[in-house]
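With one protein chain removed, the remaining protein chains of the complex are shown where they sit.
In this document, chain identifiers A, B and C correspond to the written order of the chains, with residue numbering beginning at 1 in each.
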Amino acid sequence: MEMKHLFLDDYSEGAHPRILKTLEETNLSQELGYGEDDYCRQAAETIKAKIENPYASIYFVSGGTQANILVLASMLKPYESVIAPQTAHIAIHEAGAIELTGHKINVVPSKDGKIKPEQIADICDEHTDEHMVRPKAVFISNSTEIGTIYKKSELEGLAEICKQKRLFLYLDGARLGSALASLESDISLRDLSRLVDVFYIGATKNGALLGEAVVITRPELQPDFRYHIKQRGGLLAKGRLLGIQFLELFRDNLYFDLARHANEMACRLVHGIDALGYSFLSPSTTNQIFPILPGSIITKLQQMYGFYVWEKMDSENSAIRLVTSWATKVEAVDAFLIDLRSFRGVG
Amino acid sequence: MEMKHLFLDDYSEGAHPRILKTLEETNLSQELGYGEDDYCRQAAETIKAKIENPYASIYFVSGGTQANILVLASMLKPYESVIAPQTAHIAIHEAGAIELTGHKINVVPSKDGKIKPEQIADICDEHTDEHMVRPKAVFISNSTEIGTIYKKSELEGLAEICKQKRLFLYLDGARLGSALASLESDISLRDLSRLVDVFYIGATKNGALLGEAVVITRPELQPDFRYHIKQRGGLLAKGRLLGIQFLELFRDNLYFDLARHANEMACRLVHGIDALGYSFLSPSTTNQIFPILPGSIITKLQQMYGFYVWEKMDSENSAIRLVTSWATKVEAVDAFLIDLRSFRGVG
Amino acid sequence: MEMKHLFLDDYSEGAHPRILKTLEETNLSQELGYGEDDYCRQAAETIKAKIENPYASIYFVSGGTQANILVLASMLKPYESVIAPQTAHIAIHEAGAIELTGHKINVVPSKDGKIKPEQIADICDEHTDEHMVRPKAVFISNSTEIGTIYKKSELEGLAEICKQKRLFLYLDGARLGSALASLESDISLRDLSRLVDVFYIGATKNGALLGEAVVITRPELQPDFRYHIKQRGGLLAKGRLLGIQFLELFRDNLYFDLARHANEMACRLVHGIDALGYSFLSPSTTNQIFPILPGSIITKLQQMYGFYVWEKMDSENSAIRLVTSWATKVEAVDAFLIDLRSFRGVG
Partner (left out) sequence: MEMKHLFLDDYSEGAHPRILKTLEETNLSQELGYGEDDYCRQAAETIKAKIENPYASIYFVSGGTQANILVLASMLKPYESVIAPQTAHIAIHEAGAIELTGHKINVVPSKDGKIKPEQIADICDEHTDEHMVRPKAVFISNSTEIGTIYKKSELEGLAEICKQKRLFLYLDGARLGSALASLESDISLRDLSRLVDVFYIGATKNGALLGEAVVITRPELQPDFRYHIKQRGGLLAKGRLLGIQFLELFRDNLYFDLARHANEMACRLVHGIDALGYSFLSPSTTNQIFPILPGSIITKLQQMYGFYVWEKMDSENSAIRLVTSWATKVEAVDAFLIDLRSFRGVG
């Protein structure tokens, strides 16, 4: 049976039409390879203007796991580790990519996908000598892997403890657009640039064919980053492909417009599902939501929609993950809600 | 001063228009992520048909260095090494990517970019116990980094010694299209599939935005290759981007048509330069040529054309590298020849 | 103030006198280097006889962390992980040595230092595809890091689940002598050889200057282990130093006699401390015990004895670690008990 719609993720479609159009328009200009082209340069300048930080350095890479590998491996000495919440993408869903670069992840418990300053302090205090790793970085995601977001005060708290403990603060922005476009968010790109040492602006999950822009604000981490990209196989010959897309996304507000649309579609799902009396795994205000539904209804929905069953809550109910994107149509959302209501009726 | 044309490389432009068109046409179909989409599956089936090997397994990755990392790191145990000619891309121009995965490259001398069976045998015979690495793979490129190609008999000789010495034979096909489309080539994709254990079909340098198709013919090397891709940051969320492009390139003969065009443009350059009495660093019949020119003329050409000065030959002359591609226009070639002739007159 | 005695660890002294004597007697015989000498060969044969397994292969290395690195790194492919209890030495006290070899440790909760078959099954069941590591080995210690031991039935249960899930079972025997010499132990060296794929017999902590004997019983893990030792800097030029010591320890029952003495000294401490009404962190029957004492008494004891404060139990009490060895004299034990009793009186 054909699916009505996939809510599996935010990378089921190709790219936003404006991006394809720009690729076509620029197609035959001859450019230098490996990211030294004019588009990459302009895109970097544009981003520096948006984050209001002329001293940042910007690098474009292909995907989130690649960005995480590059940032953490370039930042840490062999015996240094990174602290992360247990829900972190690097801790679970990157096939041991960080460990492959030689580094331990110090995992701390987390219900909401976020980490707290006191957890960081505790880990540091427990690691005292050369028989143990030395924690040197903190990994956070915004939005988190379960759709929640950091408030500015939380981010300031993390920045403060990292400063005290001499840790680098790194923010995985695979879904940064959705996080910053959340109605609950009080963080700007400029705040990020001020508060974290490195972050990346994810575009693969927000309208591009592929591409993440790594932003390094801390001067000591900037030199030679291109060596790391090249050595780990991340330097695209046609680097222009990444530059052109970011240039288009940040030429105006396209990047945030797309994220806002994704959030609105998620919000519409949340309201509809909530109205039917279901609860959620996390208080997400971004484009990933996790309604808790009875198994019997999940089975029926799976015949018509694509989504992941995320976590078993009890013997009868599970949280599922529904993801919306720039490409999600309101019709798909409404169809889902109608079907859910009808299944509930007979559930 | 504006350049008339860049002969710097074969990735100065975007993609062949047919590829952009297909990306547009398929843009809104919803697909599974991470290369499990229908386009990737169809592209893999198409390639298996072209190489006439239903038992091969095919994986799409972003670039050549990434392919080399993945293939060699997945193939070698920690103490095993790869034998390569001194001109090999992995030995010089990948920033130590292979060593970063933990493996030594046993480099052997080479004038023509190729390696000979007896060189392989010698290396194996010198490595006898656990105080030395154990050679376990051979790396070759076709076309080579200096534009030459392997003949079928040469490839058979390498396959034979690798069998005897229990080595894996791996062929880097960054410019495989140009190699196989060379008028001097007597090798088919089917031959490759029969003679080497792993090879990749390069598309970044032959008309795609990005993409290399890794073909693993040896059964013991096939399992779990996707784990390696994921763990090293090479698994694109929108894997469809790679599948769609390869599907288009191999739907008919586009892949080879583009390569043939590049070769014809290089051939036209060779004939023109040869007619002016210059010699070449290597007997290339592919899309990279290396004419040896006086420094004074090189300086003038550099005002108008982009290219690399490859190797100093003596106090007065250097070999330069000129690269053509699917996008090179005959007008650009002829302009170059006319300018060269005029510089020579007054040289 | 001078310490009366160190109960810090079981490696505070040099070697058992019989070992020093043998080193002297063999000192001027000329032997092959790198562990290919006659002493190493004889020691390996002696151990194979003791474990009743002529097909095992035996390698001598310098220390426990080195043994763990070598065994796990040689056993795992890049994307494979090892499952271990949270108390495991590799998870805490090896400075990220296992991660440095590229592998994740999947840590499971443990109160008693041991792991249970169902914990292993759960971890395996959660790891289903190439976005996650693939668990491939289980790490256990006997005795554990908190002095407890595995019973034969427990080991059989672990062996069974490892067989089902196709995992390698590896036992860290840094304190294997003490474990097997425990009055509660029902496991023999022969049992170990039958039930686990690799284990090591620790001698550094049981009377030798240094040395651990790695025993590999699983045929597929035996080839080329010496390559790993050499490549990781573990192959001693004077390998004889290790062979001679193991030969002496296993010539008769010296290895177990020394362990039994250490256990008896620990047991005497346990009885004495228990009689004073204190409890223990773990039910140890080996040479590490963890009495829980009031902070005020700990402070006084620290003036006279060396030991680690292991874990804060509540606001007033902490568990301390007392370690005995082949060299611990009954007088030192009794002095400690007398002092503890006197502090308690006035405590």
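In the analysis below, a contact is a pair of C-beta atoms (placed from the backbone, for glycine too) under 8 Å apart; a residue touches a chain by one contact, two chains touch by 3 or more.
Quick caveat, the model's predicted, so the values are computed rather than measured.
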item: Options A:K111, A:H131 or A:K312, residue touching the unrepresented chain; value: A:H131
item: Contact with the hidden chain (one of C:H103, C:H131, C:K205 or C:R321); value: C:K205
item: Touching residue (missing chain; options B:K50, B:K104 or B:R344); value: B:K104
item: Option from C:V214, C:L235, C:L281 or C:L301 whose C-beta touches the chain left out; value: C:L235
item: Contacts of subunit B with the absent chain, listed as residue ranges; value: 78-79, 81, 92-96, 99-105, 130-133
item: Absent chain, residues of subunit C that touch it; value: 3, 5-6, 8-9, 11-15, 17, 20, 23-24, 26-33, 62-70, 94-97, 100, 204-205, 209-210, 227, 230-238, 240-241, 306, 327
item: Subunit A residues touching the omitted chain (full complex); value: 34, 73-74, 77-79, 130-131, 134, 224, 226-231, 235
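FYI, only the chains that are shown with their structure count from here on.
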item: Intersection of contact partners for subunit A and subunit B; value: C
item: Most distant chain from subunit C, judged by the mean position of its C-alpha atoms; value: B
item: Chain pair whose interface holds the most contacting C-beta pairs; value: A-B
item: Chain ID, smallest distance between chain and overall C-alpha centroids; value: A
item: Rounded Å distance, subunit A centre to subunit B centre (Cα mean); value: 34
item: Inter-centroid spacing, subunit C versus subunit B (mean Cα positions, whole Å); value: 51
item: Distance from subunit C to subunit A - Cα centre to Cα centre, in angstrom; value: 43
item: Set of subunit A residues in contact with two or more other chains; value: 94-96, 100
